[in-house]
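First, the structure itself, so that you have it in front of you.
For this depiction, one protein chain was excluded, whereas all remaining protein chains were kept in their positions.
Chain IDs A and B follow the sequence of writing; residue 1 opens each chain.
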Amino acid sequence: MLNALEPFITVDGVGKNYGAVQALQSVDLKILAGQALGIVGHNGAGKSTLISILAGTQMPSGGELTFAQSGISLPGYKVDQAQAHGIRCVFQELSLCPNLTVAENARILHPAIRGVGWKARARRLISDKLDEVFPGHGINPDDEVGDLSIAKRQMVEIARAFTKVDSPIHLIILDEPTSSLDAIIAQQLLTHLRGFVDQGGACILISHLLEEILQSSDRIVVMRDGGVVDDRAARDFDRGTLVEAMGSVAKEKDEARKAAKARQQESEALVSIRPAQQSDGRRLQAFSGEIVGLAGLSGHGQTDALIDVYQQKRRDTQGPAKTVPMALVPGDRQVDGVFPLWSIGMNIVIGSMRQLTRGGLINPQAEARLCEDWREKIAIRTPDMNNNILSLSGGNQQKALFARALASDAEIILMDDPMRGVDIGTKQEVYEMIREEAGLGRTFLWYTTEMDELEHCDHIYVFRNGAIVADLAGDEVTEQRVLHASFEDGAEGGKPEAKGPEAKEPEAKEGTAS
Amino acid sequence: MTFVPSARLLRSLLPAFSLTVILIAIFYLQPRAMSYFGLNLLLNLALPIAFATLAQMCVIAVNDLDLGIGAFVGFVACVGATWLNESPVLGVAVLALCILAYAALGALIHLRNLPSIVVTLGMSFFWLGLALLVLPTPGGKAPEWVRAVMTFKAPGMPTTIYASAMVAILVHFALMRSAYGAVVRGVGGNPRSVERAGWSILKAKMSMYALAGFFGVLSGISLIGLTTSADANIALRYTLLSIAGVILGGGEFVGGRISPVGAVLGAMTLTLAASFLSFLRISPDWQIGAQGAILIIVLALRVLINRAGKK
Partner (left out) sequence: MTAALSKHFKIISGKPWIWAFAGAFLVWGATILYTGGTGAGQILSAALSFATFSVIVGIGQMYVITLGPGNVDLSIPATMTFAGAVSMKIMETQDAMILPGLVIALLCGLAVGLFNYGLIHALRIPPIIATLSSSFLVQSSAIAYGRGLKIKPPELLAEFTTARIAGFPLLAICVILLAAIMSVVLHRTVFGRSVLAIGQNPRAAALAGVKVDFIRLATYLQSAVLAALCGYLLAGFSGGASLNMGAEYLLASIAVVVIGGTSVAGGFANLPGLWGAALFMFLLVTMLNTFGLSAGIRLLLTGVIIVGVITLAGGRRD
């Protein structure tokens, strides 16, 4: 083991850009042995990029990583190197094979478990670690992972990373490890982590639960916009100062927010749904002509809520009976949006095929006219709308997806964080367009992970753990309030210990293992 | 506390259950089948089908499908009844080459990211063509030793039962209990995470295809041991039978969930289904139809079990 509080890794000016987007800009950081390092930051602050680089799954665009034991190790630093240096990582997305047993999954991660009696060894190793970290876990090493609840899978994933086979573990990176664990099990993990750190291990903990970070880390790094903005001992922070540090102090916004439309409570809401995990009576509502923002940390149920609206689910009895035409602007262009074999024009027209059909056939002239109209209206930069959609830059592809939604007869436009990774010029053009269309009576439901975009909204719902935790209108919308609501209960007067047990999968399999 | 069987357990018992049901039905209809001779007759062709099913299972384990296995088994049978008999060295060399060809097929499908259905369907014509070149008209003669092995009369129970049990257990240990078996099945379950842990997917796929080729060879050789002569078209229906066998045996098409023991039981069930129908005096016209119906019923039962398991 290394000496306590000596640097295990020194990160020197490490940056990462994806095309024009700078995800991480020149980060300097020392990761010390025998210290728990907490990292906090809002969406897009660069936390995930930083740990991917440390884990060797992504190559930095520049900078150096220096290891105490072996000197500089860049470039050519990859997963196997990270493993050789004793770095283990538990990512947010689970990486177990669902068709294998718990013990077999341990074997996949640790090639050293082999030969005669490997299964017994794998069983023993993973069971011992599970017993050590999560006493009373109730997981049998012969259980198939696919049969386990999400929480138990998370426990297996964590225990698997902590399992020592032949080389020592120096650094454990945990990205939102407690997101699907209940309070008691989360506490078990944090206690174990403390023990690991006290014995000289290093650890990085990322969590959106500020209490957890404050309680379990020795030092806290605050990230914003791809850089480190604060780096101090944990005892120097409290909730308030953390939230403050995460917010953008630089931008002194003049409070000349456009006068938000007052809600016409007497009229009927166009959209009114109760999110899946909502336990109180709050509903996501939108009235005609409104721009409604869905805020909060990414992955906390906003997209699901949009899809529910789109598929007309969970309407219960409220909301108008008639179905209103809707269109969705996807956020992840490659996965949810673009048809890669088609031209720009065909990618736009697919949203309005029915209006362009005459006598069963899509009218080519009308099709071309619609494309040209929108090329001008939304300024898609291309010589020819018949060019392949992939010939456009990311921002212009996104514009084409906007055009698809706006060109349709949809009265409600759902936007799934569509401006991610789009340049600022395009953004301004699209904001303008949205306001214009809202003025013409269209309704927008806008999930966004960017604080700035919230100022275009008339009404904002902040999501956490799949439920609405704050409901802000007009002047109430401030960055501080959104941050407070996103990170923890308290600011909006909720229960302090509620980590959203309703978000957990029911452990239906409990009785069957015996 | 009452014991509530899990959906997984129920599903793993399904193959044995189907086999038992069909055996009981046969014994009920035809009590004379409950004898050494009767069972031997009923299960005569089970072994080659079981091998073909295991071959298919290896391919399904890595999320592919082999539509050429029947033609391949036919080709092996033709080689077995000609070259293997006349000049054993050449015969063995050709069969070894076949296994290598299967490994290469796996590499091609993985590297070029090709749909296995189309490639293996094309290969089925390749194998059929080769088989016709080796043996243009039905005939040939199985090597004596193959015949001797396949017609060996074991004490107590028909040899097929011993052999099937042995093969099932061997393959079970190779794929379900070995350290590398876990990796190979992991490739079917979550290739990305297996790759991230530093394993080669190409190697895993090639191993499974080679294993499929190996079982295909065993299927063809054991088949001619029973029929004594060969024919290029002899095993074409094995393609469909083998897929049905894997599914009856509890295997899934994607996700690396396979069961060697189940696959062997599934193959036996399918073999018995044919006899069962003839005992029922249902015209042989409905034989393949009944196989389809059994397949659909088993799949439907699975959906029901899964639904019940979710509640």
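In this text, a contact is a pair of C-beta atoms (placed from the backbone, for glycine too) under 8 Å apart; a residue touches a chain by one contact, two chains touch by 3 or more.
It should be emphasised that the depicted structure is a prediction, and the values quoted were computed from it without experimental measurement.
Visitor: If the hidden chain were put back, which of A:94, A:229 or A:362 would touch it?
Guide: Answering carefully, the residue with contact to the hidden chain is A:362.
Visitor: Identify the residue among A:112, A:183 or A:350 that touches the chain left out of the display.
Guide: Candidates A:112, A:183 or A:350; residue touching the omitted chain: A:350.
Visitor: One chain is left out of this view; which of B:42, B:58, B:131 or B:263 touches it in the full complex?
Guide: For the chain that is not drawn, the touching residue is B:131.
Visitor: Would you indicate which residue among A:24, A:171, A:328 or A:344 is in contact with the undisplayed chain?
Guide: Answer from the full complex: A:328 touches the omitted chain.
Visitor: Just name the one of B:34, B:90, B:118 or B:202 that touches the chain not displayed here.
Guide: B:118
Visitor: Could you pull out which residues of chain B are in touch with the chain that's been left out?
Guide: Against the missing chain, chain B presents residues 65, 108, 112-115, 117-119, 121-133, 136, 240, 243-244, 247, 253-254, 283, 285-293, 295-296, 299-300, 302-303.
Visitor: For chain A, which residues touch the unseen chain?
Guide: Touching the chain left out of view, chain A contributes residues 310, 327-328, 330, 335-342, 346, 349-351, 353-354, 357, 360-362, 364, 404, 408.
The criterion applied here is as follows: only the chains that are shown with their structure count from here on.
Visitor: Could you please state the distance in Å, as a whole number, between where the Cα atoms of chain A are centred and where those of chain B are centred?
Guide: One centre to the other, that is 45 Å.
Visitor: If we count contacts the way the header does, which residues on chain A are in touch with chain B in the complex?
Guide: Within the complex, chain A contacts chain B at residues 57, 79-80, 83, 95-100, 104-105, 107-109, 111, 113-115, 118-119, 144, 147, 508-509, 511-512, 514.
Visitor: Taking the touch rule as given, give the residues of chain B at its contact with chain A in the complex, in rising order.
Guide: 1, 4-6, 8, 177, 179-180, 182-183, 185-186, 188-190, 192-194, 196-199, 255-257, 310
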